[in-house]
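Only one structure is covered here, and it is reproduced in the block below.
Note that one protein chain of the assembly has been removed; the remaining protein chains are unaltered in position.
Chains here go by letter, A, B and C, matching the order in which they are written, and residues are numbered from 1 within each.
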Amino acid sequence: METLLDWSLLSATLWKVAPLLLAALAGAMCARVGIFNVALEGMMLTGAFTAILGNYWFDNVLLGVVFACLCVGALSLLFGYLVIGLQANAIVVGTAINFLATGLTAFSLFAIFGVKGQFRDSAMSGLPKWNIPLVQDIPVVGELLSGHTPLVYLAFLLVVALQFFLFRTVMGFRLLAVGENPVAAKSLGLPVRRYQYGAIVFSGILCGLAGAQLSLGQVTLFTENMTAGRGFIALVATMLGQSNPIGVMGASLLFGFLDTLSTRLQSFSVPTHFTMMFPYAMTIIVMLFFKDKSYLRQSGRLDSK
Amino acid sequence: MAAINRIGWNKYAQALGMPFMAIALGLFVGAIAIWTVGGSVIDTYAEMWKGAFGSFYFTTTTLTRATPIILAALGVSLAFRAGFFNLGAEGQMILGALAAALAAIYVPGNGLIKILAAAIAGMLAGGLWSLLAGWLDTRFKLNLLITTLLLNYIAMYAAGYMVAFPLKEKGGTGGAQTEMLDSAAWLPKLFAGMTLHAGFLVAVFAALLLAWFLAYTAKGYEIRMLGSNPLFAAFGGVKRGPLMLTSMMISGALAGLAGTFEVLGTQYRYIDNMITSPGYAWSAIMATLLAGSNPIGSALAAILLAALQTGAMGVERNTEVPLEISSVIQSSLILFVSARVTFSFLKRRKARGADGNAA
Amino acid sequence: GNANNNAGNAGNAGNAAEGANGAANSGEAKKRVVLVTPEKIGVNQFFTQMVEGLDKAAAEFNLETKVIESADPTQVEQNLRAAVAEKYDLIITAAFSAADALKKVATENPDQPFAIIDTVVDAPNVRSIEFREHEAAYLLGAAAGLSTKTGTVGAVVAMDVPLLGKYTSGFDQGLKSVKPDAKFLVNFVGSFTDPAKAKELALLQQSQGADFVAGMSAVGDSGVFEAAKEKGFYTAGQDTDRTGEDPEHVVLSQLKETDTVTYETAKDFAAGNFTYGSISYGLKENGVGITFVTAESSSPLSPFVGQENVDKLKKIRDDIVSGAVTVKNPLAP
């Protein structure tokens, strides 16, 4: 019972990684066009709120998710306009958007639902859990892979799709070009800004999905600040995964795994503060074993423009 | 004349002028938010102003709040200027504050000795924590952005553990906090009955000193060049490794000092989350970026951000506008200041006028 | 849905009261009471209940009331000072994070009456109100011990901070008092606002054999409730009676009557018999408790607990009140 590693550990990792992964992919798309997106946290929070709101208004989970994507897409458009259109510093704008999201969701919660802090409606149904016909009967694998919400599967599917998009399609190729050398891309006549806006809005949609998975998939409720720092972890996962969809997935899974492991460590009378520190410390240690690619180092200089 | 130009007052004037119209636009967006909740726009802004600068007391409160932001922003500015994107101000402040509290409690001696010991301990702790990230970069090529972010969490939990268990005050109310400092170790207040403490003077002095250091000293010059083009600096005989470690160390020490003054000047003990919950570090990073890493500009931006926060309290106390809307107003102001709307507007209009077509 | 807490300034109870009673008492100046919270009320039941208690007192005793939320604890001091400057007749604040600021402000303003809830500030012009949550937690632990079938129970706790030790330690004492060999699992969320993580931890404890998992994770408790509903185990809430949300699985609630306490404070002040010094609320004073044992609940009693256990618990309660059983306060020196 008190073993450190068991199968449910991996299964727990898988489902709770989904919002993280979606947000980290969002970060990766932005990084690919040369924008450092620290607003992931705020966008995810907005997604979580609007997903619940949409579900409540339309009484339909799917519409709830779509509504979240639209709202966060719009928010990311604001982010894009300030950063690309008005040349504002991405980190300042991102931080301000995080702040805005905290205030706006809390306020709307009160304005719309008339409650403070939390909205929960036991009549509301969350995202369905899909059991995969044959897979679910395989002993261990079934437990691991079956019974997740559609967004969990979508998250992993998106990894493959984005990997394909970036490295196999023409549009992806041009997007990479825009990120690698915007001046050259512009002189070639590529619509640099359009690509940047596209990537940002898409990342907004991904954050909408991430939020929806959190508020309609993981649980079925909204709480002020319920992202609880996941957006920042996603940011780290983006960087750690070097903005490669597969790499980002690896980093997110690593985080999820370390986090699950850290809760298990709580039962081994390790002080809680240290178990909570564990994923972060381990990540630094893991980084020692992965050689830093130049791309990553450059992203560290995306800074003070 | 020449001398004036040399100091670059023009640049400062511009740095101040540009955000001005942006603030106006931000206020406009905020007005929409206030209007939607049925508040009076004029009253709300009046209360905001009063809350920030409306009386001598509130002005000093704003400056008190600005003090840690200024110091941390200076640290961040220095690192940015040297080309290192140090996002670790939070962790550095936390450890600085904790170390300062310990020194002030346990170092024997009179008040002055305690204060000095606390300042040294705070700066050392913040500096070393920052140095660790720098060292991981120079020695193992670990990305500084990631490590500084991660080290924040580690510092936060480590300090949390220390005050929740081994260093928790005896008896007391059960809060995760250290004992209260001996009142001898409290920083003197600048005015009776006000919160503003001597740390503010140090912060102002540090801003001037850093501005002077970067513009007028050889090391400051080397740091600027290192940040601007590291290969050029290496070519010219600047040693990256030691210079990086020094600037990270000083950057962290300034953040540590920010934490120290929070302990010695306002809280008189280390309390869990006392650095994180007011969001000092992110404010500092914003202030730095708003000012383009210019020390004086960062200090002014820090005061602006602090004013927005204390102003929000004024709105909270004296109007029916909910607290959440204050954060909406605050963030829209920041968004527009950051965009330097005026600047881009003018630029575009000019471009259009010249070309006769939209760019 | 949740109760409409009507917190903050959005519905200013003072003005409402004025509208209702203004004509009747036009001659006499109303007493003005302000509540300064040390942080955003947000998700914190503890504060929302205080606002409710204050609103109730305002309506009943013709008070003008006001709530000031601080954005973070560093702002309490300026808000307290502003409240003094505004010449409120009574300034109430709460929680240990306001204690230092209050100590300072109270000392500088010796003629201003203050009250602080949930911690003690030693000053002649301050009334301090404390809770002995560990007593209620003891009862909850005992209830869990009496009810569990598997011999394993758990608690999902917001953070590993000393203050919450009152809950876990009390629970543990109660549990062991009725079932010395019971297993008590404790996991920490690391946040007060993370229902997803709380749910994950509850599921973990269930998989480790717990059939009762107490929610002690503030807003996270909702996540614990969801887990209980999904996997069919039992759980309990905090502060207010939350059994109504899902009586089948949320079988108990540990109560902390901050609303009553705030109400009583305002009432005493309105009636002119306000006293200073420290008051402690425990089981004896009915300031804390658990549903079905110390307070009625509109929800049906779950068979998991059962009337027989409730009766045993009532006995334990009486023993604590009489001093026959002492619950150790982990924070006591």
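By definition in this document, contacts are C-beta pairs under 8 Å (C-beta built on N, C-alpha and C of every residue); 3 or more make two chains touch, one makes a residue touch a chain.
What we mean here is this: contacts and distances are computed from a predicted model.
Q: Identify the UniProt protein name of the omitted chain, choosing among "Heterodisulfide reductase subunit C", "PadE1: phenylglyoxylate:acceptor oxidoreductase, subunit E", "Na(+)/H(+) antiporter subunit C" or "Simple sugar transport system ATP-binding protein".
A: For the chain not displayed, UniProt's protein name is "Simple sugar transport system ATP-binding protein".
Q: Of the chains you can see, which ones touch the chain that is left out?
A: Missing chain, whole complex, touching shown chains: A, B.
Q: Looking beyond the chains shown, say which of B:W49, B:F140 or B:Y221 touches the absent one.
A: Only one of B:W49, B:F140 or B:Y221 touches the chain omitted from view, namely B:Y221.
Q: Which residue from A:Q87, A:N181 or A:S267 sits in contact with the chain not drawn here?
A: Looking across A:Q87, A:N181 or A:S267, the contact with the absent chain belongs to A:N181.
Q: Please identify, in ascending order, the residues of subunit B that touch the omitted chain?
A: Within subunit B, the residues that touch the unshown chain are 5-6, 8, 216-219, 221-222, 224-225, 228-229, 231-239, 354-357, 359.
Q: Using the document's contact rule, name the residues of subunit A that touch the chain not shown here.
A: Those residues of subunit A that touch the unshown chain are 168-174, 176-177, 180-181, 183-184, 186-191, 295.
As a convention for this text, only the chains that are shown with their structure count from here on.
Q: By that same contact rule, can you tell me which chains touch subunit A and subunit B alike?
A: Both subunit A and subunit B are touched by C, going by the contact rule given at the top.
Q: What pair of chains is linked by the largest number of C-beta pairs in contact?
A: Chains A-B share more contact pairs than any other pair.
Q: Using the average of all C-alpha atoms in each chain as its centre, how far is it in Å between subunit A and subunit B?
A: Once rounded, the distance between the two centres reads 28 Å.
Q: Which parts of subunit A, given as residue numbers and ranges, touch two or more other chains?
A: 106, 110, 271, 273, 276
Q: What parts of subunit C, by residue number, touch at least two of the other chains?
A: Correct list: 8, 10, 40, 160.
Q: Mind listing the subunit C positions that touch subunit A in their complex?
A: It is residues 1-5, 7-8, 10, 40-44, 48, 159-160, 185-188, 190-191, 193-197, 199-201, 203-204, 207-209, 219, 222-223, 226, 245-246 of subunit C that touch subunit A.
Q: Taking the touch rule as given, give the residues of subunit A at its contact with subunit C in the complex, in rising order.
A: Residues 1-2, 8, 12, 16, 106, 110, 113-122, 214, 218-221, 223-226, 228-229, 263-264, 266-267, 271-273, 276.
Q: Using the touch rule from the top, collect the residues of subunit C that touch subunit B in their complex.
A: Within the complex, subunit C contacts subunit B at residues 8-10, 12, 39-40, 68-75, 77-79, 81-83, 85-86, 96-97, 99-100, 108, 119-120, 160-163, 165-166, 331-333.
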